[in-house]
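Working notes for the structure below.
Here the complex is missing a single protein chain, while all its other protein chains stay put.
Going by the order they are written in, the chains are A, B and C; count residues from 1 in each one.
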Amino acid sequence: MIRPLEHIIIPLGLIAVGGLLGWSFFLAVTGEAGERLAAVALARVPDSGVSNPVTSVLLNFRAYDTLLELAVLLAALLGIWSLGAAAPGFQPAASVLDGMVNGFVPLLILSAGYMLWVGAYAPGGAFQAGALLGSAGVMLALAGHRNAGLPSEGRLRLLVALGVFVFAMTGLLLMVVGDGFLTYPPSLAKWLILLIETAATLSIGATLAAAYLGGRPAARPTTGETA
Amino acid sequence: MNALLTLFDLLLTLTLLGLAVVTVTSRELRRAVILFIAFGLLLALVWARLRAPDLALAEAAIGAGLSGALMLAAARRASGRKTSTGEDSDAKDAP
Amino acid sequence: MTGQVLYSQLFYGGSGIILVLLGLWSFLVHAPLLRKLIAINLMGAGVFHMLVAIAYRGIDTSPDPVPHALVLTGIVVAVSATALALAFGKRLDQDDD
Partner (left out) sequence: MMIDALPLSVTLPLIGAFAVTVSPGHARGPGLLAALLTAASALSVTAAVWSDGVLRADLGGWGVPLGIALEADGLSAAFLAMANVVALAISVYAGGYFKQESARHFWPLWLLLWSALNGLFLATDLFNLYVTLELLGLSAAALGALTGTREAVAANLRYLLVGLLGSMSYLLGVALVYAAYGVLDIGLVAEAIEPGPIAWTAMALMIGGLILKAALFPMHFWLPPAHANAPAPVSAALSALVVKAAFYLALRLWLDVFAPVLNEAAANLLGTLGAAAVVWGSWRALRAERLKLLAAYSTVAQMGYLFIAFPLLVATPPGLARDNLLAAVVLLALTHGLAKAGLFLAAGMVQKTAGHDRIDDLGGAAQALPAATFAIGLAGVALIGLPPSGTFLAKWMMLEQAMILGLWWWLVVMMIGTLLAAAYIFRVLSRAFNREPTPYRFVNDARTELPALLLGLIATFGLGIAAQPLWVLLEQGAFG
């Protein structure tokens, strides 16, 4: 059945929009833009404390964006918590699956640590590492762990807000000592970035796993499943 | 070599767009979510081809993986509700 | 910039635009929350795809890292928004029962 709005009017409007978009994009790409920021950014990568250009941009050149991004992640989780408690966990998985999960989760955590470390000079970094930690949590939740391997509420709250706190405090302390907000001294840049990334990885992992549970954690864990 | 690369580009993009089309037109919710996850994984592959391995990793883990897991849980809940509340809500969703 | 690179940017950027339009269409015509979220995520993927396309500078040249960082930020923002919206949906479902 053809519904006129859905199948004719909106698509026609969208084709018009698409034409305009495509035309503008064509002009933009074939215009004078050339290098854009690539040359500037790549030239400064050696001064950034890490050699992976994307990590340089994320944690140094545009670190302020990343700080606010962690705040977005925190806001989403706090919003999820304000909407209600987590649903009761899944049925405990069969022992075969459980064994598999128990073997797999440490592997994920290890690779998260690896990913965090190599992010300085190879593809990887806090977000990829955090995502791996988060998927370890999801896997535990699927295997029937009530809290996805997350700690009790008090410690979980610390964990999810840690990234924003460490990031913001680093920025402020650098400002107070006179370098400027989030302006790393070159000799310390590598270590400050690693510090921030470590805190961010923990927060991202915990936040994503907690978001998967879909509500605030149970007030008192009835079983001793805290990791 | 350029011709091969162009062919590869064409193939990747056509599959990607095809997956996107079947995702948005799929009748069943759960199927749409699974197609969306497949779309995300293929997108990660395309980004690896475009020399963005950081993004490929992130998209596979977050865009496809975690978003997909969240959506799958929601789709499972929706279908669970549908069977428990009977025919009425089924009819609402039917095309 | 060589013609080959320009062609790749246009080709992949153009497919990004198509993804945006597909997502927008789906967002406008589908009512269920989950479908709207898939649609929004498709739109986002399209915009990100455009950014990745303009960052590409050839198979043997380092790409522009700035759009890559923007996309990484965008991916995390998108998953945050998706998770929050799904929690809203879950709350509404619970109220219905």
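By definition in this document, a contact is a pair of C-beta atoms (placed from the backbone, for glycine too) under 8 Å apart; a residue touches a chain by one contact, two chains touch by 3 or more.
These numbers come from a predicted model, not from an experiment.
**Q** Please provide the labels of all shown chains that the missing chain touches.
**A** If we consider the entire complex, the absent chain touches A, C.
**Q** Using the touch definition from the top, which of A:M100, A:V118, A:L158 or A:L195 touches the missing chain?
**A** The missing chain is touched by A:L158.
**Q** Using the touch definition from the top, which of A:A75, A:V118 or A:L195 touches the missing chain?
**A** In the full complex, the listed residue that touches the missing chain is A:A75.
**Q** Applying the definition given at the start, please give the residues of chain A touching the unseen chain.
**A** 20-21, 23-25, 27-29, 31, 33-37, 40-41, 44, 60-65, 67-69, 71-72, 74-76, 78-79, 81-83, 157-158, 160-161, 164-165, 168-169, 171-172, 175-184
**Q** Counting contacts across the full complex, list the positions on chain C that touch the omitted chain.
**A** Touching the missing chain: residues 13, 20, 27, 33, 36, 40, 43-44, 47, 50-51, 54, 66-67, 70, 73-74, 77, 80-81, 84-85, 88-89, 91-92, 95.
The definition used in the following text is that only the chains that are shown with their structure count from here on.
**Q** Touch graph of the chains shown: is it line, ring, star, complete or other?
**A** Graph shape, chains as nodes and touching pairs as edges: complete.
**Q** What whole-number Å value describes the gap between the mean CA coordinates of chain A and chain B?
**A** 20
**Q** Where the CA atoms of chain B average out and where those of chain C average out, how many Å apart are those spots?
**A** Between these chains, centre-to-centre, one finds 12 Å.
**Q** For chain A, what residues touch not just one other chain but two or more?
**A** In chain A, the residues touching two or more other chains are 54, 127, 208, 211-212, 214.
**Q** Touching at least two other chains at once: which residues of chain C meet that condition?
**A** Chain C, residues with two or more chain partners: 18, 25, 55, 62-63, 68, 72, 75-76, 79, 83, 86, 90.
**Q** State the interface residues of chain C toward chain B in the complex, per the touch definition above.
**A** Against chain B, chain C makes touches at 4, 8, 11-12, 15, 18-19, 22-23, 25-26, 30, 32-35, 37-39, 41-42, 45, 48-49, 52-53, 55-56, 59, 62-63, 68, 71-72, 75-76, 78-79, 82-83, 86, 89-90, 93, 97.
**Q** Residues of chain B touching chain C in their complex?
**A** Residues 2, 5, 9, 13, 16-17, 20-21, 23-24, 29, 32-33, 36, 39-40, 43, 46-47, 50-52, 54-55, 58-59, 62-63, 66-67, 70-71, 73-75, 77-78, 81, 93.
**Q** Give every residue of chain A touching chain B within the complex, in rising order.
**A** Per the stated touch rule, the residues are 52, 54-55, 115, 123-125, 127-128, 131-132, 134-135, 138, 208, 211-212, 214.
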